[in-house]
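A single protein chain has been omitted from the complex, and every remaining protein chain is retained in its original position.
Each chain gets a letter, A and B, in the order it is written, and its residues are counted from 1.
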Amino acid sequence: MPVDTKRVRGPDESQSPLIFLPKSAQKVVPKEGREDGRQRGQTDVRPVFARCGLVSQAKGSAYIEAGNTKLMCSVYGPREIERKDETDMKSGRLFCDFRFAPFSCQKRGAWIQGSEEKDFSLALLESLRPGVCLHKYPRSQIEVNVMVLENDGSVLAHAVTCASLALADAGIEMYDLVLGCSLRQDGATYLIDPTFPEESGSCVADNAENQGSVTVALLPSLNQVSGLQSDGEMGEETLVDAVRACIEGCHKLYPVVQQALIKSVRRKAPPPEN
Amino acid sequence: MAAGFKTAEPLEYHRSFLKENCRPDGRELGEFRTTTLNIGSISTADGSSLVKIGNTTVICGIKGELASPPADAPNKGYIVPNVDLPPLCSSRFRPGPPGEQAQAASQFVADVIESSGVIQREDLCIEKGKLCWVLYCDIMCLDYDGNLLDACLIALLAALKHVWLPEVTISKDTDLAEVNTDKKQHLSIAKHPISSSFAVFDDSIVIVDPTAEEESLSTAMMTVVTDEEDRLCTLHKPGGTSLSGEKLQDCISRAVTRNREVSKLINTVMHSVKPQNSIQQLPLLGTLARSSCVLTRVWEAVEREMVEHSKPQGSSARDLFDKL
């Protein structure tokens, strides 16, 4: 095994104290209702706090908090493209980097980007790209960096929202904002914007049918879906309903996101003289 | 064309300010930027803190894990500090393994922990030769505008003070660890190492708390770490131009006063966070600023003027971000 010489290393092996917890202390996801008081089968997303322009060094940035899920995004560029290859120089390129801070999850994460982070980076890129007017930025690259500070579920969905806010804050031309919403299907009922225990918990309903999760990225004012991620096993009808519920969830976020953006525009400059 | 001058001739631009004993952001040579501290905002970590020095933002999360003690020191635990400079915090950092600066910062923090004895590693031992705590102290920069080391050390110290570990015993019957989350304990912090960083311009002008731009233009950097008894823990001067003994003495005495202010800041914030038995859910706005505190300070003033706003518990993230 190669030794990581670039970091201060700890012991070769260590365990989270959580695995030594007695069985009785482990939390169980309730079958009726939800732990934070929301209802099952309804599109009540967690209240979102969004703010733009926190990272002084970045062209644009945003911070989002939904329940205990906290994440941050910064956007750099457009700047000179680094890798010049045979791709079309007439349009810009978008790069996404998605990271979990090592302390952001229940179990401590590794420093090296894991496969989950790479998958999320790609999903994020694909969800955002339809929203950005890349043809306006020839020969340039735009970098989107997302850092999850605390993971309490639905991180990909909120990362999409946060990244589109940061892009808009950076003054990158976009066809539309991109909003994200996740859902956990649990038998006949669903949990929208699931928390971490709800998302990762084993099947809660007694029958094991229709278990899965869906994440939708939506261009809200054009009403187009730019990203759809689904795993688990769901009937066709259930999936359609789940996507519909996610779209509804996205629309609920829209006013908050709009306000955050407008506030940051106002803070940056007074209205121009006519 | 002032802006043009700045971009085209940054060094001349800075010199023209330093000649007048001030800096482009309006500070005096010996003035720290506003320092804000926020403790306990990350609930997935066993201890956490967020520090802002001017624009520079650093977050530290500490997670405790269980391991068997090192073979050469069976009665000790581990402290594993790592500093990360992700591409998020500045365009100068690339994704991938830590760069030189991140590695140097990690090593610096590790050295300070080791030499100052902030925590007795014996305290982390649960049962000799069998089980001990590993404290993973992950420090992450979210906004890089200079003076990383000062921010890292404040974040580390505040997060260590906030660490709240469950009681662990080894069961006599099964020989396995038993974790009791109802009984939680803070660590005992033996020392309070706090650093002050300086940048040297043109071999003679010393400025405190440099911004990223000042750092890149300066000819040397220096960081002085002192503890609460005004003793010197670490002096870090990685090359650069030389500095007279007299100037060095000045820097050390300034570091001593800075230590007092930051200690006071940490204590004030800790005090406001203390009753934390129930982590309350705040409606709508986040917990990132459950409590925060601001400290502004001019170190050359005879009377140490301090501006503090202590936020009562339950204040919202809006307060923290409105100041930005």
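Keep this in mind: a contact is a pair of C-beta atoms (placed from the backbone, for glycine too) under 8 Å apart; a residue touches a chain by one contact, two chains touch by 3 or more.
Following the convention adopted for this analysis, contacts and distances are computed from a predicted model.
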Message = Not counting the visible chains, the remaining one has a UniProt entry; which protein name from "Exosome complex component CSL4", "COP9 signalosome complex subunit 12", "Trafficking protein particle complex subunit 6B" or "Exoribonuclease phosphorolytic domain-containing protein" does it give?
response = "Exosome complex component CSL4"
Request  = Using the definition of touch stated at the top, determine which of A:E32, A:E80 or A:E237 touches the missing chain.
outcome  = A:E80
Message = For the chain left out of this view, which of A:A168, A:L191 or A:A217 touches it?
response = A:A168
Ask   = Out of A:K6, A:R139 or A:K252, which touches the unshown chain?
value = A:R139
Message = I need the residue numbers on chain B that touch the omitted chain, in ascending order.
response = 1-5, 7-9, 91
Key: Residue ranges of chain A at the interface with the undisplayed chain   = 59, 76-80, 84-86, 89, 131, 133, 137-140, 168-177, 219-222, 257-258, 261-262, 264-266, 268-269, 271-272, 274
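As a convention for this text, only the chains that are shown with their structure count from here on.
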Inquiry  = Taking the mean of the C-alpha atoms as each chain's centre, how many Å separate chain A from chain B?
reply    = 28
Request  = Spell out the part of chain B that touches chain A in their complex, as residue ranges.
outcome  = 41-45, 48, 55, 57, 59, 61-68, 70, 78, 80-82, 84, 86-91, 95, 97-98, 102-103, 106-107, 110, 134, 136, 138, 140, 142-145, 165-166, 168, 176-179, 181, 212, 281, 283-288, 317-318, 321, 324
Ask   = Which part of chain A faces chain B closely enough to touch in the complex?
value = 4, 6-11, 13-18, 20-22, 25, 36, 47, 49, 51, 53-58, 63, 65, 67-68, 70, 72-74, 76, 79, 97, 99, 101-106, 108, 111-113, 143, 145-147, 149-152
